[in-house]
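All protein chains but one are shown in place.
Think of it as A, B and C in the order they're written, each chain with its own count starting at 1.
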Amino acid sequence: MSDKKKTILDYLNESMVWKSIFRSGVPRTRRQRMYAVLGNVFLHLHPARLPRHAVKVGYTWCMGGLSFFLFVVLTITGILLMFYYRPTVEYAFTDIIDLGEQVPLGIMREIHRWGAHSMVLTTWLHMLRVFMTGSYKPPREFNWAVGVILMTLTLLLSFTGYLLPWDQLAIWAVTVGSNMARATPFLGHEGPGASLLAIGDVNLVHSGSDVRFALLGGRFVGEATLLRFYVLHCIAVPFIAMIFMAVHFWRIRKDGGISGPL
Amino acid sequence: MKHNNNDERYWNINLLNKWFAVSSILFLISIGWMFLHDNDDEFKEYQREFRKLGSQIAQTKLLEELDKVKDERDIYQKAYDNEKNKYDAYSDDLDSLNNLLVEAKGVFYKSNMDYLFFKAEADEKKYLYEAEIVHSHHNDEHHEKDGYHNEDKSKSFKYKDQYESSLIILNELKLIKEKDEKVVNDIETVIKNLRSDLKIEEDELNKYLKQVNLLEMKIQKLDRSKMSIANQIGDIVRDLPIIDFLDPYYKVNQLVVNDVKYDVNFASVPSVDRCTSCHLGIDNPDFENAPQPFTSHPRLDLYVSSSSSHTMDQFGCTSCHAGRARGTTFVSSSHTPGSKEQEEEWKEKYEWEKIHHWLQPMLPTKYTQASCFNCHQSQPIVEGGDKLALGLGLISTSGCNNCHHIETYEKENNAGPPLTNLDKKLNKEWVAKWIKDPQSFRYNTWMPHFFEQENNSSPEMIKRNNSEIYAITEYLFPNGEHKMNNSSKYIGNYESGEKLFNAVGCMACHQVKEEKSELIAEELPYELYKSKFGYENEEMTRYELLKNQGPNLIGIGSKSDAEWIYNWIKNPSEYYPDTRMPDLRLSHEEASDITAYLLTLKNEEFSKLPNSYYDEEEMNNIARGWLVKGFAEQEANEKLDNMSPEEVIHYVGTKSINFYGCYTCHDINGFEDAKPIGAELTHEGTKPVNTLDFGHIHSIGHNNYSWFEQKLANPRIFDRDKIVAPEDKSRMPNFYFKPEEIEAITTAILGFNSNKFSSNMIVENLVDDKNVFKGYSLIQSYNCQGCHIIDDFGGQIADVIGSSEYAPPNLNTQGLKTQPDWLFSFFKKPITIRPNLQVRMPSFTMFSDDDWNSVIKAFQHMDNHSLSFEGTHLVDSKTTEFKAGEKLHEFGACNNCHFYGEVKPIQGAATWAPNLALTKERLRPEWVVEWLRDPQKIMPGTKMPAPYLPTSDILSVDGAEETWGKDLVDLNGDTDLMLKGLTDYLYNIEGKIDISDYVREYFKTNGYDFNSGDDEDDEDDWDEDW
Amino acid sequence: MIDNLKNIIDYLSTPTISFTILTVMFPFLFPPTDWFDKISRKFGIWRVWTNTGGLILFVLTTAFFYMGFNDDNFSIILNKPDNFPIIMMIYTMFFFTWYGMKKSYINDRRIDRGKKPNEYHDPDDKVLVWPDLVYIEFIALLLFTVFLIVWSILVAAPLEEPANPSVTPNPSKAPWYFLGLQEMLVYYDPWLAGVLFPTFIILGMCAIPYMDINPKGDGYYSFKERRVGYSIFMYGWLVLWIYLIVIGTFFRGPNWNFYGPFEWWDPHKLEVLNNVNLSEYFWVIMLNQPLPSNVILRESVGFLVTILYLFVLPVFLAKTYLKNMLKEYGPVRYVFLMLMGLSMLSLPIKMYLRWFFNLKYIVAIPEYFFNI
Partner (left out) sequence: MNLTQEEKNKLISAKDESDWYKTIEDIKSTRNGLYPNDLAREVLSIYHNKFPVNKYPEYEDSKQTIMNRKSFLTTLSVGWVAFAAATGGFFTVLIRFLFPNVLFEPPQSFKIGFPEDFEPGKVDLRFKKQYNVWIVRDDEKIIALSTVCTHLGCTPNWQETERKFKCPCHGSGFRSSGINFEGPAPRPLERFKIGLANDGQIIVDKTKMFKYEKGEWNRSESFLKV
């Protein structure tokens, strides 16, 4: 070894800085390879070793990983878009036009939108695969439930984002979607039982106090709705989704890693 | 292990449980506190109080209302009960009918359903058939392209037959449905008929008791004790904390006023006024006498109410009152106390404190009018805006806007006369004394005092000022002074001069008024530097201001000589081309008589005052002081040494004029291009308080309006206790304003602000022709209202003349009255319209054609009429109306007073009235009709009687035709047609139009002596004689 | 020729027909019992889950879309940028369902022959995550990124006219993934289709692992070992969700009328919507009476039917056909499964009631927004 000329990589590997960050050198040996996974906070999502079928794309379809990856992509592009987008009725629509017309790499909007659609699909397919392999069965039953919630959150994320361009497509899709909330039993002003919630002439559930109002911030889709959906889309729902994702990933490991025949 | 319980434990679990319980309870308490804190709103207190008050007021009204209906209520109630009994008697019939109806409805329900369902199917067939037709056309085109023609026109359509046959069935179903429907309707009609009498009585009763019912309903909503139990519970529940979003009774009221902007510097956002959260009765006249904050607005006719011109929806509250619109508490809405006492009271009552970091605190009530200026800039005299109008009038008359640039209220004329050719008018001694102490000559002059003020009354300053005055005077007379020329050719009969002075119109702008008094200063919030020469007796108002357009002429005889006075009144613009004094077209005789009268007005005391004197050393000192400002000391001294004494005087004169800004109000040679010296006041009203220098004065409130008041009351006060070089002393002169003037001017200054409004709120933008406002401003600055009542204001000369009959005419409805082209020619060359007046319309030779057009536009704007050209009124003398009009004219004996061309009226000169031959050129026929209908309505106090118009009753009496003539009888008392006929007749009168010469000759020979008020009683008798 | 084909497809895709075809075909594609399996094998339907079947499926789908893109009417809908994900959805759903089923069938055969499923031996033979898994993941991410970028370059995100609350587009559609729900709104009131059913869907999905007590088929593709649960899930998933999304996206035009894929979206198109409530059937048509004014009396038939369906039927079944199931699953699971199952089943039932009997509501109390 000593007579072999040291490469730049070797110098790098031996430098104090490199060692302080990665601890081990280029993972060449089995031990080093396992250490590379164990010692890295991101790779540590995975175990060091896996059953063989877990690396077969035919078995996993890679849809869970892609869903997470898309979440990351959407977070990054979303943060970028937030620099140029103002969630107000005056500016929202024109800011979107500008993303297409003058903002450098305004294509981030396309990546964000198509990424969002893709993410809905990948979560669905992930669910389909988990069902087909029966991987929801014990001990993974709780993680399946978490997964269902994550899928719902994905749909909510996509739905709240749908309003933000503030065009006809957006406002009416959200109007149609949110109109269902007014039919919530007891809590929506056009839901069964809502009219029973009245004391004398005081009507407790009406268009200004029902669940739809809480969602929209107004009696109809307007300025307040745009802001609410913006906050939900950018902060609230991703925040909840991240909590559930952490549980989901952690439980994969704790429930014995990827499923397989016993 | 033995000690199982304590395995691997450190803390005692019971202890931890206790801690946990305690911290959870604390957590719970803090959460509860948070809710309570959130619910603890000041406005809710007020709303609760208001609810009580509202229910009390409604209760009293209800009692009143019940009292009112007491007598007749029973009648209606009885009638209703009667019908009710009758109706109840039918109950068996009704029951069987209702049963029938239910059955019939069932049948109809089904047949209708059948019909509707089949109709939908037929409609679908129709669509399919249509689609088929479209499809076949499409195919035809296709085939034609291929050169293939489909010969077979009677193509078979699959849906055609289906559609057509379905129509037949549909029609059958329709017939069945209609038959069933008719049965239902018939039964319903029968039931309705049975009820109809009852319904009528019910409606009558309800109509009669409408107010009572409304009030009862209102009280039921307001007074919890009057509610049903369910409603009582609901009423409590709705306002409970946390669920008070469901349907709260107590809530923040707000109004988004899009046209009123709040400036957040980067943008302007609509104002959001929450004032009505507490000021709940503001738009309700019922709360006129309620305590604050519930009092209704004192001027609901002008503001707030939806019928007023400033509706709440469009203007909100803060557009006028300013303040922190979004505030929901007394303090946070930035109320501003109007006085120190109020401030103390508020601190006591509301824990009031000034809201820092808020640039637009509420205006104290006395200054609210300032906000009128936000929108009414170009037309500042508005109803309810008297104080602002006075303030603005004072600003232009005193010349504030000469020294201070005000973008929105620019100066139109110099406040003072030109000083460019004083050598033709005055001598140096008079000028120097005048500069030093103008009020010593004329106690109510507009010329302010620069000297003998707080910061320049020390002996050194008096000495310095003497030299400055000397230098200024010398500067103003480069070519020697005026030689007094009291040649007799300028001096006529002073007695007839005095009469003329009173009669011809001088008093419209000037007065000769010696009475004055000490100012009794009540307790003022500021320190007033009083004049030692006394003040006018009268309180200053807009109306008073009209009299002070020109100088008070006391002492004029001591100021100048016969030659100058004569020339001046004969033709003012010869001496001063830009003067606003008009030409009264005085003859030589008239002018010399008036000159003689004016020369008798002397001020002997002024002549005895000491003159300024030349003090070389002081003069050099002053010059050095100024030189040092521009040059190094040595260089300055050298320059001074090189100057001759005359040059030094000239230098000091220049510097002093510059320093005091004399040139801003007066034209002075050598200062043609100099800029105003005062601070710009365009946005003074919203200038942050910290940019106002309060100096060492702490006795006044720390807010902008107090500073303005103090500055106006004693302009030099902020130099007090400061060490300042003479050249840096504050120099704003003292106008010796009275407290009411200070208040008015402060109002105006607060109106000069940077508030933002949508362009559709600015009055100027609401008018097509901007010249209108030029017209308004000309009317104001040339004091037209000194003589005429315009827009219900003015005509002060009538007070001097004594009788409004002989005063210049009231110009209300002027825009509708005269034909614009005639009015224009009249302005250019006035002729005699009213032969019995001695006061004359002057020639405003300084007016351009544009100016006159603007004035005409302004008149038209006042009356919402804007036609520049109108068709000639053509008269058909053959119509019945015309003939009837002729007859009416005969009966009316118009020729008693009116001229017909040169045909003199029958009665004496005292009742002479305008030339009727002039009518067709001068007046608009529509106006004439209205005028004849009721002259008093248009010109209150006019001697013109309304022509007698026979009513149809009178005309239908037998033999009326003989008395009134066939034509009048034909009109059968139609007032409109009769007036039109009369008007037509007037437009047919021929004759000379301009009778000025004739009238002048007449009075020259016969004298003019009936304008004393004593005759009025006789004339009234005469009025009734008619 | 092409025109006729298009007409046939238009006709076949009418919900009545296509839904019936799918529902009838379904048990043969995913046979829940031996009998269906036998038929499926007899007629070779199971071959769908082989390479040949997959290829045919792919060719048919592609041919359909090829025709669509060349059709004047269908291409308008297909070319909407927001509809691309649905084309993607159709392909991926077809592919992955086929792929998973193919693998399941292979495993099923192995198990039939007494062998273990394909993945069985893997756990004994673990592989290192670095670099195998990390690397393929990395490559997958790169490829997907490339896919996203290319997609974004080729297709601009849609932006229509500025939002205008006073101009309602006809039709107004929810985002595509909610179109299944919107389609349900045709048959059920929003409190059911928009609120209760979605809640049931989420709850039911979460509950799957707790309801499915079949221990077999854990961790490998398999069908036969758990064919009942499998086919119920797939029916819900593919027919009641994915199919409804496709209908909602492609086949619903102005006034929410049905339009075949190759049909012009003529806003004047009329459909007979003569819907009758059960109470009207009972009182007006059967008894020739007007509707009673008492609400409870008026809707008594509807209430009766609902109670029978939801509460009596499960009890009846528990006593008879599903006796074993109750024993095996226990009462809690049984009740929950029945509630979910009957709710799910109520959708096709209501669809058919609507199509064949014009039945609008079983219980209609619009006064209280309570319509079933």
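We take it that a residue touches a chain if its C-beta (ideal position, glycine included) is under 8 Å from a C-beta of that chain, and two chains touch if they have at least 3 such contacts.
Predicted model only: the values in this text are computed from it and were never measured.
> Could you list, sorted by label, every displayed chain in contact with the chain left out?
Taking every chain of the complex into account, the missing one touches A, B, C.
> Looking at the full complex, which residue from A:10, A:98 or A:223 touches the chain that isn't shown here?
Considering the complete complex, A:223 is the one touching the chain left out.
> Of the residues B:69, B:190 or B:252, which one touches the chain left out of the display?
Per the contact definition at the top, the residue touching the missing chain is B:252.
> Could I get the residues of chain A that touch the absent chain, sorted low to high?
207-209, 213-214, 217-220, 222-224
> If the missing chain were put back, which residues of chain C would it touch?
Against the missing chain, chain C presents residues 167-168, 255, 267-268, 270, 366-367.
> Since one chain has been left out of the picture, which residues of chain B touch it in the full complex?
On the side of chain B, residues 1, 3, 5-6, 8, 12-15, 17-18, 20-25, 27-28, 30-32, 34-35, 210, 214, 217-218, 221, 242, 245, 251-252, 254, 256, 274 touch the unshown chain.
One rule holds for everything that comes next: only the chains that are shown with their structure count from here on.
> Where the CA atoms of chain A average out and where those of chain B average out, how many Å apart are those spots?
Centre-to-centre distance between chain A and chain B: 62 Å.
> What's the distance between the Cα centroids of chain B and chain C, rounded to whole Å?
The answer is 71 Å.
> Under the definition above, what is the set of chain A residues touching chain B in their complex?
Residues in contact with chain B: 198-206, 208-209.
> Can you list the residues on chain C that touch chain B in the complex?
It comes out as residues 266, 268-274, 276, 280, 284-285, 288-291.
> What residues of chain C sit close enough to touch chain A in their complex?
Touch list, chain C to chain A: 82, 84-85, 88-89, 92-93, 96-97, 99-101, 103-104, 116-120, 122-123, 125-134, 136-137, 140-141, 144-145, 148-149, 151-153, 155-165, 167-169, 172-178, 181-182, 185, 189-191, 193-196, 202, 205-210, 212, 215-222, 226, 233, 237, 365, 367-370.
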